[in-house]
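Following: one structure in structure tokens, then a few remarks.
With one protein chain removed, the remaining protein chains of the complex are shown where they sit.
Residue numbering begins at 1 within each chain, and the chains themselves are lettered A and B in the order written.
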Amino acid sequence: MFHSMLMKVTLFIPCFVDLMFPKVGISMVQILEKLGHTVECPEQLACCGQPAFNSGYWQEARTVGVKVLEELQNAEVVVIASGSCGAMLKVFYTELFAGTPHTEAATKLATKCFEFSDFLVTKLGVTDLGARFPAKVTFHDGCHGLRELGNKKQARILLSKVQGLELIEMKEAEVCCGFGGTFATKFPMISTAMGEVKCASAEETGAEYIVSSDSSCLMHVQGLLDRKSYKLKTIHLAEVLAQS
Amino acid sequence: MTEKEKILARIREALTLPAPIPGHAHANGRSVLPAGLLTHNSTPSRWLPEVGSAFEDRLALFRKNVADLKAEFHFVESADQAVGVLTNFRDAEGWKKVGTHGGPLTDPACEALGLPICRTDRAYEVTDLESCDAGISECDALVAQTGSVLVTGRSAGGRALSVLPPHHVVLARRQQLVGDLPEAFALLKRKYAGDFPSFISLITGPSRTGDIERILVLGAHGPKKLTIVCW
Partner (left out) sequence: MTSFVEQFKRRAVQLTRDLRHRHLIQTALRKYEAVRDKTRGSFQDWQSARQAAAETKWEAVNHLDKYLVEFVGKLEARGTKVHWASTGGQARDIIFGIIRQKNARSIIKSKAMTSEEIHLNDALEEAGFEVVESDLGEFIVQLRKEAPYHIVFPAMHLSRGDISAVFARELGSAPTDNPEELTMIARRVLRNKYITADIGLTGANFAIAETGMISITENEGNARLTAALPKVVISLLGIEKILPRLEDLALFLPMLATSGTGQPLTCYNSLYGGPRQPGESDGPEEYHVVLLDNRRTELLADPEQRDALHCIRCGACLNVCPIFRNVGGHTYGTTYSGPIGSVITPHLRGLQDWKHLSYASSLCGACTETCPVKINLHHHLLQNRRNAARQKPSAIEHFAFKLFAFVINRPGCYAFVRGVARFAQKFHPLLKGKRLDPAYGWTRTRELPPIAEETFKEHWRKRKDARD
């Protein structure tokens, strides 16, 4: 059932969104406040701990995660500005904290977490934000959002209501872009090859923009597009939805 | 300790720790399949492709699948017409000798063909079978779901008859058509309970390969042609 009452939304802004893509966070705040909700951004939190977790250093990941659990324990609902961090909080924290005193807190947090597009469509039942973005776009499904969180149609529903926007699906929409966190620098040749496949697939659609719910994917793809001087540009879903 | 004993001991030791059942995270710690699990309550017939219950539907499905497999299916009215199909092949393909086994369907058919025969249900020379233009056999069942022919060494003249000659011809009665794979395996168990032949095979089309650039080529090692004649 949709939550039609106004809420206090705790917005979790991961480190790379904070440092490099603040507009994504600002767009999200704008959208949520326009819908009438109160937005809180805990200044104590900067990271979900995924880099340490993915590299196998779970003790260090727990050090970061414990802080997240503490800061968010009283949150009414947590919206996460990225699919991969969303997966960390909603899926991987239960694995990370299994067998520790924080198991229950991790399980409880998972029930309160939503990735941004999922929150809008599934929890709030909102699909039309009155946005306007006249352009041809294609969508890249970030792997964590797609496979760990099961998000696929939410973003497309939201984009379908944006005035002037034409969505053309690329053949390789669901194939990994090659970012993969530390994978991008540990195995740069493979990461780059995967990114090239993604760029080529996007270019084939004739779109002007690649849209995604994950800034980390977009950072990697944009990095390749810039180096190769492709005309395509990347833009986060929230930024599109905040346009009027 | 024999190697067998060592390996079994290692297995038993390893299994003292229970592992979770896939798709049932909450069943952590259980070492026995809990009741209410999918496999206890359902048969694969519910998840595999649909086959319908009427003979006509199954026949149509079998026919379609066999065509997709690039095999040939002749559904005729009588044993005589079946013989007609075989004699046509004999003339069109220039058969000089055929391999076969004794049986209620193969005996009259091969007699009518009037060709030298290599019988594979008694001692035979492989080179003799290798020189046959076709292998004619019976079968245990035809499977509508997949367009397959179920054979065993006992129903189809041994291990080599249905795979060595370049054209395998199957003679079957319409009652032998079953719907799906679960039915086929149930039939096997009923027919051979306690005394299985040492060789059983589910044949689904002529031999094929895609090993060269994923391009389909028929007749890689087994028969290039598979024909099913049913009445």
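Criterion: contacts are C-beta pairs under 8 Å (C-beta built on N, C-alpha and C of every residue); 3 or more make two chains touch, one makes a residue touch a chain.
Everything numeric here is computed off the predicted structure, so don't read it as measured data.
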Omitted chain - touching chains that are shown: A, B
Using the touch rule from the top, list residues of chain A that touch the missing partner. 13, 15, 17-22, 25-26, 41, 43-44, 46-47, 49, 51-58, 60-61, 63-64, 67, 95, 143-144, 146-148, 174-176, 178-181, 183-195, 197, 219-220, 222-224, 226-227
In terms of residues, what is the contact footprint of the unshown chain on chain B? 2-4, 6-8, 10-15, 17-23, 31, 33, 37-39, 42, 44, 46-50, 65, 120-124, 126-127, 130, 146, 148, 153-154, 157-160, 163-164, 180-182, 184-186, 188-189, 196-215, 217, 219-223
